[in-house]
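Note that one protein chain is taken out, while the other chains of the complex remain in position.
Letters A and B mark the chains as written, and numbering starts fresh at 1 in each.
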Amino acid sequence: MFDAPPKKLVEVSGLKMHFPIHAGLLQRRVGEVRAVDDVSFDIFEGETLGLVGESGCGKSTCGRAILRLYDITAGSIRIDGEEIGQTSQHALRPRRPKMQMVFQDPQASLNPRMSVARIIGEPLDEHTDLSRPQKLERIYELMDAVGLNRNFANRYPHEFSGGQRQRIGIARALALNPKFIVCDEPIAALDVSIQAQVVNLLEDLQDRFGLTYLFISHDLSMVRHIADRVAVMYLGKVAELAPRDALYATPLHPYTQALLSAVPEPDPSIENRRTHIILTGDVPSPANPPQGCNFCTRCPKVMEMCHHLDPVMREVQPGHFVACHLHDPEHAKTAGQTAAPEATKSIQQGD
Amino acid sequence: MKLRHALMGAACTLALAPAAFAERGSDGQVNIIYWQAPSTMNPYLSGGTKELEAASLVLEPLARYNQDGSMVPWLVESIPTVENGGVSADLTSITWKLKPGLKWADGSPVTSKDVKFSWEYCTAEGGGCAQSEKYNDVANVETPDELTVIVRFSVPKPFPYGPFVGAQAPILQAAQFAECMGPKAPECTDANFYPQGTGPFTVSDFRPNDVIQLIANPNYRDPAKPAFATVTFKGGGDATAAGRSVLETGEFDYAWNLQLAPDVLAGMQAAGKGEIISGFGTLVERIMVNFTDPSPDLGDRRATVDHPHPFLTDIAVRKALSMAIDRELLTEIGYGDAGRPTCNVLPAPEIYKSSANDACLVQDIEGAKKVLDDAGWVPGADGVRVKDGVRLSLLFQSSTNAVRQDFQALIKQWWSEIGVETELRNIDASVFFGGDPGSPDTFQKFFADVEMYANNFDGTDPEAYMANWECSQIPSPETQWQGNNMPRYCSDEYDALVAEMATTGDINERARLAKSMNDMLMQDYAIIPLVDRGRVSAHSNTLGGVVLNTWDSELWNAADWYRIK
Partner (left out) sequence: MFTYTIRRLLIAIPTLLFISLIIFMVVTLAPSDPTANLPLSIPSEVRAQIRASLGLDEPIWVRYLLWLRQFFWYEPLHMLDSAFGWSLATPDMQRILSWQTRSPVADLIVQRMPQTLWVVGTSYVVGVLIALPIGIISAYRQYSWFDQVGTFVSMVGFSVPTFFTGVLLIVVFSVQLGWFPSIYDTTHQVRDFGSFLFQVKQMIMPVAVLALYNAAQISRFMRASMLDNLNQDYVRTARAKGMSERVVVLVHVLRNSMIPVVTVIALGVPTVFGGAIITEQVFKVNGLGQLLIIAIQGGDVPTVQTLTFIFAVLIVLFNLIADILYGLLDPRIRYD
């Protein structure tokens, strides 16, 4: 998968993002929402890392935290060799051009009172000293690059369709030649017919500008299309991280298995034969995660130890990491027997 | 009271002493606050007390009443009487002699023409003159010379001092108002706001319902007066604020009509900046008893003499209602020093005051019960007295006013003790006292069993006031509910007394007649008097010469005011 000497562009380790909960008369801090709880992964230059999970699992928070749109609780984030985990927002600003974000809701993420030219050009005012004509030239260039008509430069966001707005959002993100872009569900708010266009645009831009993406999505098939590697998050933690094909072919974590089994199959004959793994119960509150393994409350293969011990992330195959006691060598003897047939079954399903 | 009189006397002498030496305008500015703001300076166009009093700084009558209620000559040499030949023996004419040399503020002379004009102005058709009653029965006003005015009446007038007497009927300058007769009266805004007068001050800036600035009249008849060069007459706000501005902050020198709770006033006076003054006139808070049936079932004829009241026609009930009331307590709660309990509807002046009814001053619940028992009203199961199926259940109405609602609550309690059930009702004053024949809630329609309000009369002569309770004064649909006989009291004997008074000139005889009319009303319990309400005002410690006058404008002697240094 990654035979070229991989250069790590983004290194995230032990990232925690906890939001305090205040309650009571005096608004005392009574707990915290562990939106992201000890997440570590790397993203190699030029690759796309897909980050998938259910709504509320913390994947968007994780993306924002990496870009330091939040002040993180703990952990280290290195982008292009620079540690930004604890850098102040002020000191961070000059580094922002390197890392950008494309947001989920193209309507809401564009200031309604700014014209397209201003939206795209504003970062140029802040971070470059281009002259006005140069800036305008750059704006047109970017609009061309994302496939927007130059004549629309003075229009306002509400005058565009959803797909066009997302193009504006992408053009804006590209304005300062970033290396790394977090795409936070960039297509979730778009019509299906437009989704492919935008994804293709992203891929196209990646090729042209050598971009690195963190592609956050709940749409497994779209991730499969665009991502090189995929990380699966559950309740603020990464459950499994693997190269795309390996993950889709042999999901190891029961949660990943369940997720993949939920992806509908276009061919009805196959679809009818598939067994769906139905997870029961609700996702526990991230304010009060279960003891031991996060997934123990819903896991179809839960074991006694899952309730006590939080599994650690292990590389079970080259580049394939999973956090599950089933794949813990110390328990493989007992757990393997049950896990193995499931795994094989999943592989077959994945085909 | 004795002390107050003594103080007033002292103030009077003080007022005279420096005035003799002072120069006009030497005391600078005086600030007066009326919490109701005057809307015009022409008292003929507004009958309101605030306008009358503001105008009295500028406009003057021929004669007015002093603090004792005695008539004093003002623009005339003397008060005409039958004795001095000023009033004709047949009581149909009165001859006034103006003081010579009087000038209007603009320097032109005051003549008898101006006096005659004032009568013509107020009686002109379509002018809506608020004081036209003062000129009732005036057949003509003759001006044989510049200084002589003869008023001829169409009927004998035993009390011929209506026209041109008191703050209500001052003299206007003919030259200024000549174009403002009748329907044109309201169009003369300048004349109405800046009238030429003979009084100590003249208007320099008039802002309706806000503030009036006056300066000393350069042509005032006494060259040494007034002591103040300028007057600021501020209006608006409320009685508390007005009292505060004189008694606590000292921003103002004189505050009018401080109808405040006795303890509030005392607290303000404790600040030591000013003094509270009070005096009594003829204002009596009273309960009117309805002799007619106000039941809505009677349709158009409700509260008319066609239908006598089912139980208030029984004198025992009326008497018991009166006996059950503790007038001392009401006075203490509602008015403090500014009120005194009274058993007369005609409490003053002194010669008209009857003492025949003073028993009512003491509350007598047991007596009231006995009166009702004797009359056959026996308590029912719910404690309310009944006789022949008629329950003693009353609707008691009054205008909306904190003190009146307190009174209503207290009286309801006392009446319940004697077995009379009372339902209370209060109506906004502008509706209650408004004469709108379309409204069912006016005090004239009296669609209730008893009602409470206060009333008085101008000046010192009670003739017109006592005539209020003639049979012909009963409001009814035929009279568009106009008329002042709210109880619908009707007695031939009473009407005879009214007629007799109208032709009697002798003051002692008039007093006897007025007293007997008062006693008749009281002993018939047609009216239940409660409190004789005084006037409370305040002046700062540095303002001298103030003499509170309840018979005329409070500012009647502003020419004598001065600054205590």
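Everything below uses one rule, namely that a residue touches a chain if its C-beta (ideal position, glycine included) is under 8 Å from a C-beta of that chain, and two chains touch if they have at least 3 such contacts.
Everything numeric here is computed off the predicted structure, so don't read it as measured data.
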{"item": "Touch criterion as defined above, residue of A:Ser55, A:Gln86 or A:Asn111 at the omitted chain", "value": "A:Asn111"}
{"item": "Omitted-chain contact residue, chosen from B:Ser70, B:Asn84 or B:Thr249", "value": "B:Thr249"}
{"item": "Touch criterion as defined above, residue of B:Pro109, B:Pro208, B:Pro310 or B:Gly505 at the omitted chain", "value": "B:Pro208"}
{"item": "From B:Val30, B:Cys129 or B:Leu497, residue that would touch the chain that is not displayed", "value": "B:Cys129"}
{"item": "Which residue of A:Ala35, A:Leu67, A:Cys183 or A:Ala323 touches the chain not shown here", "value": "A:Leu67"}
{"item": "Subunit B residues touching the omitted chain (full complex)", "value": "33, 37, 39-40, 42, 45-49, 126-133, 183, 185-187, 189, 192-193, 205, 207-211, 213, 232, 234-238, 241, 244-245, 248-249, 251-252, 271, 429-436, 438-439, 441, 444, 453-458, 465, 480, 482-484"}
{"item": "Hidden partner interface residues of subunit A, rising order", "value": "22, 27, 64, 67, 69, 89, 92-97, 100-101, 103-105, 108-113, 115, 122-123, 126-127, 156, 158, 169, 172-173, 176"}
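The definition used in the following text is that only the chains that are shown with their structure count from here on.
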{"item": "Rounded Å distance, subunit A centre to subunit B centre (Cα mean)", "value": "89"}
